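These notes concern the structure reproduced below.
The complex appears here without one of its protein chains, the remainder shown in place.
By written order: A and B. Residues from 1 in each chain.
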Amino acid sequence: MEKLKHLIESQQFTPEILFYLFNKADELRLKTQETLKGKIMATLFYEPSTRTRLSFESAMLKLGGQVLSTENAKDFSSSVKGESLHDTSIVVSSYADVIVMRHYEDGAAKKAAEVSKVPIINAGDGKGQHPTQALLDMYTIYRELGRLNNLKVAMVGDLASGRTVRSLSYLLGKFTGNEIILVSPPHLRMKDDVKEYLKKHNTPLREESDINKILPEADIIYMVRTQKERISLEDYKKVEKQKTKLTISSKNFNLIKSDARIMHPLPKVDEIDLPVEVEQNDKRVAYFRQAENGLFIRMAFLDFMLG
Amino acid sequence: MEKLKHLIESQQFTPEILFYLFNKADELRLKTQETLKGKIMATLFYEPSTRTRLSFESAMLKLGGQVLSTENAKDFSSSVKGESLHDTSIVVSSYADVIVMRHYEDGAAKKAAEVSKVPIINAGDGKGQHPTQALLDMYTIYRELGRLNNLKVAMVGDLASGRTVRSLSYLLGKFTGNEIILVSPPHLRMKDDVKEYLKKHNTPLREESDINKILPEADIIYMVRTQKERISLEDYKKVEKQKTKLTISSKNFNLIKSDARIMHPLPKVDEIDLPVEVEQNDKRVAYFRQAENGLFIRMAFLDFMLG
Partner (left out) sequence: MEKLKHLIESQQFTPEILFYLFNKADELRLKTQETLKGKIMATLFYEPSTRTRLSFESAMLKLGGQVLSTENAKDFSSSVKGESLHDTSIVVSSYADVIVMRHYEDGAAKKAAEVSKVPIINAGDGKGQHPTQALLDMYTIYRELGRLNNLKVAMVGDLASGRTVRSLSYLLGKFTGNEIILVSPPHLRMKDDVKEYLKKHNTPLREESDINKILPEADIIYMVRTQKERISLEDYKKVEKQKTKLTISSKNFNLIKSDARIMHPLPKVDEIDLPVEVEQNDKRVAYFRQAENGLFIRMAFLDFMLG
């Protein structure tokens, strides 16, 4: 199994790599190993994302490594666009053994990888990809349901802006028997490139506009937040009007199959509105376990790339 | 002596715990021990407070632990209020062994503690409490004057917004023979809940408006900053007009008893206006030693909670 030089997009994960990482994550969950002692990770975040950053940093520290942290790399971006990212990537790659990068522009991670002396891990670039999120999503599905194939997966919400659903779709297309249901307001549909990829990989997909219609059949209901900051105010208001068609609450929770799971990349806002008791006790609520899985799978991935 | 699960308010400190921590802090001042190797602290600051954050982080590093740092957790707070803090606490408690939280809302730490899987340490919540500040204040009084009872303690300044004076009052009420003098502009008096607590604990208190009146009698003069950011502009202007009644300067410094101490949680602005020579050489100026004590008592507390 060949190591990855950089992690730019979820398509780079073969099933072989996925299952290797799942096993490694299970192993690290039981017993931490200091395999990255003396190594330094730089988190270079041009957009704040405390959850993702802390998850990566915790993973690195638990493996015995150290962290250079950048909560807000805007002062870099004051330089001329493109040029600046180019220079920054060269310079920061002199200081660290791996760079975890979050950027507001699609394709930023790829550009950085072209010049960096050390591995770049894409932690989200614009409306592009977020491959380690897809990795933890697949890991969660596997832990929760015991398989990555023959799944009916509904993705619900603002599918136009959500990079997590893009990255996840690419991975689901690698396994047989999966079916994807895209539930979004008509003006925030998933983009064509993902749909074409799924067609090529013989993954059936259909589009819906009302969550209540798909709750009784989905194995995985993958909810995403409306990315207010990436769409127009007008588009946002349209979503508000269709709220009930895009929300899980006490009213429709019982439509969900007993062995299905609700997932969410977090942070969630009001697209999931369930009582604390349900969140804590009903096994169909998987999103907090999903977040925790992020730590262990990122440990596994860092160990795989740098160990 | 039972360990605390979370630290939310200063009332949780029994005299037994206090003296245990004072001894431990004295011990760690002489010789650092790496008792928290492999442990991770997350500092989750919704309001910046570099002093408090650095003090906690330094304490953790000196004990051999590691730190996940969040200087500015506002991106979390973009989520719906309450819900967001709830989710964040669950998620971050997956990444760390202890969370140190500063929040702009009263009661935030308590809410976080309800769902966190790891100990929450309240590092200030709104106008609520700041228990480790009270801890280092008590430690300072004990180191400086050798006792925690039979003290006349004046608290001077904006007592309506200051959470440090609230937390300190709760601890002073646990010891006998203490008397508290609350010196504030009439519109920024200490709130009733603290006054009632002190009455219940038989701690005499009186209210004054002019610092010059109490300087000759107080053992501890605890100065606080006017929290401009928490009061109205009008209220702030009223304070400005009474400045001389709320300030220690060369003019009234000599009214202070020779064995008394001036304390301040810092940062101070102009409520203390003394020459550098006095600050460096007069033993009555205790606030820089007080800040340093914060490091050692936080080391002691982290060791007590996690060691």
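Note that a contact is a pair of C-beta atoms (placed from the backbone, for glycine too) under 8 Å apart; a residue touches a chain by one contact, two chains touch by 3 or more.
This one's a predicted model, so the numbers in the text were calculated from it and none came from an experiment.
K.L.:
Looking at the whole complex, which of B:Thr50, B:Thr176 or B:Asn202 touches the chain that is not displayed?
P.N.:
B:Thr50
K.L.:
Among A:Val92, A:Ile221 or A:Leu266, which one is in touch with the chain left out?
P.N.:
Candidates A:Val92, A:Ile221 or A:Leu266; residue touching the omitted chain: A:Val92.
K.L.:
For subunit B, which positions touch the chain that isn't shown here?
P.N.:
32, 48-51, 54-55, 57-58, 61-62, 69, 71-72, 266-270, 276, 288, 291-292, 295
K.L.:
Quickly run down the residues of subunit A that touch the omitted chain.
P.N.:
For subunit A, the residues touching the absent chain are 38, 40, 42, 66, 68-76, 78-80, 83-84, 86-88, 90-92, 94-96, 115.
The definition used in the following text is that only the chains that are shown with their structure count from here on.
K.L.:
Suppose each chain is reduced to the average of its Cα coordinates; what separation in Å results between subunit A and subunit B?
P.N.:
Centres of subunit A and subunit B (C-alpha means) sit 40 Å apart.
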